[in-house]
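Handing you this structure, nothing more for now.
In this view, the complex is presented without one of its protein chains, the others remaining in place.
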Amino acid sequence: MKAHSTAAAPAGNAGPRAVRGARWAAAAVVLGLALLAALPALGINQYYQNMLLLTFLFCVLGCGWNIMAGYAGYVSLGQSAFLGIGAYTAAILAVRWHLSPFLVAPLGGLVAAVFALAVGLVVLRTRGHSFVIITIALLFILQIVALNWPQLTNGSTGITLPLPPFKKPWQTAPFYWYMLALAALSVWLSAWIRRTKFGMGLIAIREDEDKAGIIGINTTLYKITAFMASVFFTGIAGGVYAYYLTFIDPIGMFNILLSVQTVLVTMLGGRGTVWGPVLGAFVLEPLNETSYAYFGSNQSHLVVFGLAMMLIVLFLPRGIIPTVGDWWAARTAAARGADGSAQAAAAAGTAPGAGAAGPRAAAAAVGEEDSA
Amino acid sequence: MHLFLQTVMLGVLIGGVYALLASGLTLIFGVMGIINVAQGALLILSCYFAWLVWQTTGLDPMWISILAAPLMFAVGWVLYRLLIVRVRGAHATMSVLLTFALAITLEGILGVIWTGNFRSVTPSYFSQSLRIGDFFFPTAQVYGSITAVAVLLVLYLILSRTREGRAIRATAQNRLAAQLVGVDADRVAAFTFALGAATAGVGGAILSVLYPFAPGSHYLWISRLLGIIVLGGMGSLPGAALGAVILGVAETLTSTYISLKWATVVFYVVIFVVLLVRPQGLMGTRLREDVQA
Partner (left out) sequence: MLLELERVVAGYGRGGNILNGVDLVVDKGELVCLIGPNGAGKSTVLRAVSGLIPTRTGSIRLEGREIGSLSPQALLRLGISHVAQGRTVFPGMTVRENVLMGGYTIRDPKLLRQRLAFVEELFPIVVERAHDLAGNLSGGQQQLVEMARALMLAPKVLLLDEPSLGLEPRLSDLVFQKVRELCQAGVAVLMVEQNARRGLMHAHRGYVLELGRVRLEGPGPSLLDNPEVKRLYLGESGGS
């Protein structure tokens, strides 16, 4: 079911039309990036700069999370833990070394990735429910450690970062560009992984981890690598985000709501698709800001957020891109005439051709018996 | 030595309350294979119910807890029919996200009505202590534990003596076999979810006296409860009781001898270690799909 949505990407047997399409798509991406990058210079106001910056942040979080959850099938609620790690790394180093947080932010990405390596070695042995729970536990453990290790983190008082030197009207623009660059890199990484053998391996793990192991995929290596890749840019973004806020504390940085929002953004756009998290971020973050502005309080905002999440889970569980894609495919198939579709139905297995149905049916029977 | 014994006994008392709170979560998981992340939010909902009734009538919260049970049973039934039934059979992620969404929504609704401030229910015995031999225990804690254990006993009787209860146990032990003897899986699931909500109803009213609560407190509680059922073995009711007592004692020992600040970390560390070392917990059965051999 999930496989169909993502299986369209490989460009191996692309015809000239597909190549032309890819060129157009690349051009559109470059144009879009250029336009977004130009916006601060074109003088859009602080409110929208802030909104877009947060949208980019969710692109980074979503694309990262998508590598683990969308490709490899390991759904976590701990993505924001790595944002927090990146934020604290950058904040602590910037304060101690008297450097710009911008300079040390990449180190935050590195620390996040190393942490993912260490944690992944143990945590990735669990699956399904257990993995979700363990990632929640991980997030809260980090929060408590940050609260109770004041020598390093300043505890609940939090850390105040150096004030940014940027002058009006450019006080937000550097953060905006930094985050935009990270978002672009995140999409690029996610798209690149999707096209490689490594990405195919992750999808094989998602579909059936045991079988993936049998056909020779080193599942442990793949999962750990994916886990590290999924948190690297998130860690860097943590540093940038911390600098942007100029103040961080454990409750705000190791925040499970950020993880939930990351999941929501990706699910809304389409889990396992390259552009899903981007689309989701661009839809959800503006809605988020609007609902804040409209409903004012944090609490009513939670209600809106919770209800939106329920609606997505219940009515759009696969996300916009796969759903619209299938709808479009069905439409074009229908347009091609009833003849073709009748043949397709026959081929799909309702025909009594026992010979053709044999091995597939047998495999299905074995599978069902396992899960029954 | 005296302090140690006092601490352990207090831990056992707290464990009794935890056992009731965790029973609903483990029951729901056992029957439906769903982790109801909203269990903590249902608890807090019941805390507010108890607070409201106590403020208007002055009724003892322990009696309110009995009132809360049927009310929350109904809430649970409606939530199941409205929401949970739609993600049955879907991937585990979906049910986690849906119940998480429910938790956030409840948190928001409670916050809109009663703000994010901490409340607590303070009956006359709120700050008193009971002396038993050489030991002193907070009166509210003793009453709370007695109520919790009594309700657990009722739950046990429901599960072992009634037709619905047997159907619940049968489904939890072997879903296919339950279906083959004519158990309606959907009905049992609804009943289980409602029963789980009812335990949260009783538990919430008890908690309202023991701990200050705010809409956001549900995170703390769901983490504690997850720690308990993971330790006991997800889906196992005796396991939940055992896990509750162990963690209750571990928590009080940590806060007495180390620091209150680190007391809650016990639960997360337990989740972490148990899922890695012994995923089936103390008394659970191993889930094939959850764990690699």
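Labels for the chains are A and B, by order of writing; each one numbers its residues from 1.
In this text, a residue touches a chain if its C-beta (ideal position, glycine included) is under 8 Å from a C-beta of that chain, and two chains touch if they have at least 3 such contacts.
As the structure is a computational prediction, the values presented were derived from the model and not from experiment.
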{"item": "Residue touching the undisplayed chain, where the options are B:57, B:127, B:174 or B:259", "value": "B:174"}
{"item": "Residue among B:58, B:133 or B:182 that touches the chain left out of view", "value": "B:182"}
{"item": "Touch residues of chain B, complete complex, unshown partner", "value": "163, 166-167, 169-170, 173-174, 176-184"}
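The criterion applied here is as follows: only the chains that are shown with their structure count from here on.
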{"item": "Whole-Å gap separating chain A and chain B, where each centre is the average of the chain's CA atoms", "value": "32"}
{"item": "Complex contact set, residues of chain A against chain B", "value": "69, 75, 77, 122-123, 125-130, 132-134, 136-138, 140-141, 144-145, 147-148, 209, 256-257, 260, 263, 267, 297-307, 309-310, 313-314, 317, 372"}
{"item": "Residues of chain B defined as touching chain A within the complex", "value": "33, 35, 83, 86-87, 90, 92-94, 96-98, 100-109, 111-112, 115-116, 176, 215, 219, 223, 226-227, 230, 234, 259, 261-262, 264-265, 268-269, 271-272, 275-276, 279, 287, 289-292"}
